[in-house]
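Removed from the display is one protein chain of the complex; every other protein chain stays in position.
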Amino acid sequence: MKKIKIVGAGGYGGVGIVELLQQHPEFKIECLVAATETGIKMSDLYPHLTGFCDELIRTPDDPATQENFDAVFFATPDGVGMNAAENELKKGAKVVDYSGDFRFTTPEKYSAYAKFIGRNPTHAAEKLLPKTIYGLPELHPLGPEQNIVGNPGCFAVSCILGLAPAASGNLIAPKSIICDCKTGVSGAGKKPNAAFHYPARYEQVNAYKLAGHQHMVEIEQELSELAETPIQITMTTQVVPICRGIISCLYADLTETTSAAQLLDTYKTFYAKKPFVRVYNNTATIGTAQVSGTNFCNLIVDVDERNNRLRVISHIDNLIKGQAGNALQNMNLMFGLDPTTGLNFSGQCP
Amino acid sequence: MKKIKIVGAGGYGGVGIVELLQQHPEFKIECLVAATETGIKMSDLYPHLTGFCDELIRTPDDPATQENFDAVFFATPDGVGMNAAENELKKGAKVVDYSGDFRFTTPEKYSAYAKFIGRNPTHAAEKLLPKTIYGLPELHPLGPEQNIVGNPGCFAVSCILGLAPAASGNLIAPKSIICDCKTGVSGAGKKPNAAFHYPARYEQVNAYKLAGHQHMVEIEQELSELAETPIQITMTTQVVPICRGIISCLYADLTETTSAAQLLDTYKTFYAKKPFVRVYNNTATIGTAQVSGTNFCNLIVDVDERNNRLRVISHIDNLIKGQAGNALQNMNLMFGLDPTTGLNFSGQCP
Amino acid sequence: MKKIKIVGAGGYGGVGIVELLQQHPEFKIECLVAATETGIKMSDLYPHLTGFCDELIRTPDDPATQENFDAVFFATPDGVGMNAAENELKKGAKVVDYSGDFRFTTPEKYSAYAKFIGRNPTHAAEKLLPKTIYGLPELHPLGPEQNIVGNPGCFAVSCILGLAPAASGNLIAPKSIICDCKTGVSGAGKKPNAAFHYPARYEQVNAYKLAGHQHMVEIEQELSELAETPIQITMTTQVVPICRGIISCLYADLTETTSAAQLLDTYKTFYAKKPFVRVYNNTATIGTAQVSGTNFCNLIVDVDERNNRLRVISHIDNLIKGQAGNALQNMNLMFGLDPTTGLNFSGQCP
Partner (left out) sequence: MKKIKIVGAGGYGGVGIVELLQQHPEFKIECLVAATETGIKMSDLYPHLTGFCDELIRTPDDPATQENFDAVFFATPDGVGMNAAENELKKGAKVVDYSGDFRFTTPEKYSAYAKFIGRNPTHAAEKLLPKTIYGLPELHPLGPEQNIVGNPGCFAVSCILGLAPAASGNLIAPKSIICDCKTGVSGAGKKPNAAFHYPARYEQVNAYKLAGHQHMVEIEQELSELAETPIQITMTTQVVPICRGIISCLYADLTETTSAAQLLDTYKTFYAKKPFVRVYNNTATIGTAQVSGTNFCNLIVDVDERNNRLRVISHIDNLIKGQAGNALQNMNLMFGLDPTTGLNFSGQCP
């Protein structure tokens, strides 16, 4: 069994990977680290884990956290992983970081992102950037040679998977793309705030960050690379009162007259070998519930033929394919395992 | 007091107007009619109305329903009002119809709509069509001379109010418009079905009617008239698990370089005298909750300046400004009353 | 118009009374006071009030808050009203306090309550206690002679109204009473916390304060007075994921064999003249939704005849009959107005 350390264990990203690893045949949790809510058992913080994960949550300065592990998940916000990853790599661990710290492969790209979100534009571990990869394995194949991965943002997963076949085929006009994205409330994380207080959220749908959501940077980067031309999107992020789930409606002008059937065929071919992407036509009766609790991305592929406009509806569970599940998919690949290991489940309905 | 009859009293559109008329100083409910759930009191069907509306719900063939009334609300689906309105008008009543029956002013326009939704393209009361009006009073002023009004569709209210200032000023490219619309579940009406069964809807957001929602027809008609050029939109309707509320994200390419501040100014001017439209900039922290239970339409007016693209977020309560409230606003105007009569309330929070 | 001051304007209790007073024919809001979120307009804090209440929220030391008002609502937690009420009374104002500060009419009773909740057992304004009244007007008639009222706790309203006819008739055994109470999340107030963070609350129903909820003290006091014998209840408070509403299932052993019909008759007689209490038999299809947004208390009165046990299901809106609405009902009576003034509305469905 590979020994696993999870940094940021107490947040939703942390508990998500803990839950997934319970059934994993090759990975075993050996160490939980967090900045707050330490000194208690994981199952004290999350009672549903009683009997499943009764490990102590340790502070970063606990010597037990400094041992050698086979793999480390940084389920932490921007700025944590970049300061700690090098040390882990030196000790021989493989690293998946959930934040934006390792999503960019050059200092320039990181710097543009950092400025966008108001952080220091100089990366704390610049020399690692050429070694990292944008961890969307459907687009960036990776294997045992990979030691560090930047796990993508949740909105980005939904948008990039929804647009990649069209962008890579240059089927859409580069400045015509609109991403209308709605997330469940768990996307905001575990920390209470006024906007996500139950009574305030109960009968509320609203747009936010209209000035620009940080995931836009990586979406544009990935799509531009696929299209080999600069792509500039309009993105609107919204919160809907579900717990888990992202539904992104993606629009773009098609560069040539394309039928819905043709586009569907393109997508089916593109994702033929990808176990976690399912492609549907516009009569499918699916929504966020059909991916909730799973690592799948379900795509409805459609063309508004009157206006020759692509319309793709992309559905993921923001905490699994948008976070912990995708992280595990990456880690599986980094150890040469089948990407579906520990992720091959359907979810529950209703 | 004007004597009011409500046809289709038992549905959400019926109970909505009943609730609003409780406090109305000039209108008094005298007759409730429905096709089902008849022979019982309104307050048996809706116990919260006990002491407020204990009227009997009558079948259409009950003689008491054939008396003369000052006004009739047809809170009924397509095809009911067109067969009954003429008789009411002859007896001197003013008529507001909730359905598509009187939203179109020529047989040709009606026919196009009817074909779209799979109904008989010949209107049952063609000669009334030139006398009706599309009942969005912010765009179509009306007064005591008006006797029949077609109340708009709920999505249409949100989209047309959100785009009218831009369309009427020819600020946007006619084929670039995208309406990404999300409605609360009450928009589907009172009749239970599998998609709106509580457990199936609980953690579900989904798009539906991708082949085309019927409200698209009236949106294109109204915007084309305002722009004096044919407008053809892409529209995606979605259901979110709230009870009341529509949030529509509206996108269009601006024909000339326009700043967010300029566009905001255009909108504020356009709606300066309209009591139920509030205009906000892109820093407003509002959502559907801030119009729930009210007749207001709140608009966030924004420009994605990188792409020179208009983005407007339009919020209404689908059952009030999107239905019964707007119907009452119309009826007030048809009797020469202030449009806000009986509608001047803020809603409750949380 | 009477001039009204509201202290604690920014919380749910404050916004509740502000909403109710919008339509009140005799009361006009002249001053809003709060400890936090001051220096902004009420409609900045609560955008749905734009155009309805654009008053500034002032700090307590703002001289404008020290003027003379006709009435003051203390929508504040324990300990605020007791320090400020005397000064208001001296200046001629009538006072309704939402907290426990004035629910007890002797220092001894207050002291017992204060100890229960871990506060200083000495009341800061002891000499006012004999002048106050427990503000449940269905049980304690009050009129213009009354100048200070302690508004009851929300759970207490539901339990006391549900048990008063039985207790006052000595129909139930004093130590057999069980109150199983469930509240919507708004009962916890506006301040975010981990238990009411949307994702944590979404699929959650839980019991809390099993060691004893503070409203138990006033329930026992009131029921004991009605029964003229000490009553000691078992009370379990729970949170359910609705926004507004309390449903309390109340059980007690009947001292004599009583049929459901007899008990129903007793309740109907007891509440015959009370405009806000409706009594139903056990076939009624009502729940919290049928009182949501209203000042009504709906009671289902039943007997488990196999066990000769009373079972009453009591439903209120915790923010209206359980708080601001009941406070207004009291204030109306203190000014000699009809108790239903400004409160005579049915709510909206759905």
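List of remarks:
All chains are identified by letter, namely A, B and C, in their written order; residue positions are counted from 1 within each chain.
Note that in this section a residue touches a chain if its C-beta (ideal position, glycine included) is under 8 Å from a C-beta of that chain, and two chains touch if they have at least 3 such contacts.
As the structure is a computational prediction, the values presented were derived from the model and not from experiment.
Of C:V7, C:I57, C:A164 or C:I286, it is C:I286 that touches the chain left out of the display. Contact with the chain not shown here comes from a single listed residue; of C:M1, C:A64 or C:A207, that residue is C:A207. Of the candidate positions A:I286, A:L310 or A:M334, contact with the unshown chain belongs to A:I286. Among B:F196, B:Y251, B:Y280 or B:F296, only B:F196 touches the chain that is left out of the view. Seen across the whole complex, the unshown chain contacts chain B at 12, 184-186, 190-194, 196-203, 241-243. Listed for chain A, the residues touching the missing chain in the whole complex are 12, 15-16, 19, 22-23, 46-53, 186, 190, 243-244, 278, 284-286, 289-294, 298, 319, 345-350. Against the chain not shown here, chain C presents residues 175, 178, 180, 182, 184, 195, 199-200, 202-208, 210-211, 232-234, 236, 238, 240-245, 247, 249, 251, 282-283, 285-289, 292, 300, 302, 304, 306-307, 309, 311, 313, 350.
Here, only the chains that are shown with their structure count from here on.
Measuring from the average of all protein CA coordinates, the nearest chain centre is that of B. A separation of 46 Å divides the Cα centre of chain A from that of chain C. Taking the mean of the C-alpha atoms as each chain's centre, chain A and chain B sit 39 Å apart. If you average the CA atoms of chain B and of chain C, the two centres end up 37 Å from each other.
Counting partner chains per residue, chain B has residues 243-244, 285-286, 289, 292, 350 touching two or more of them.
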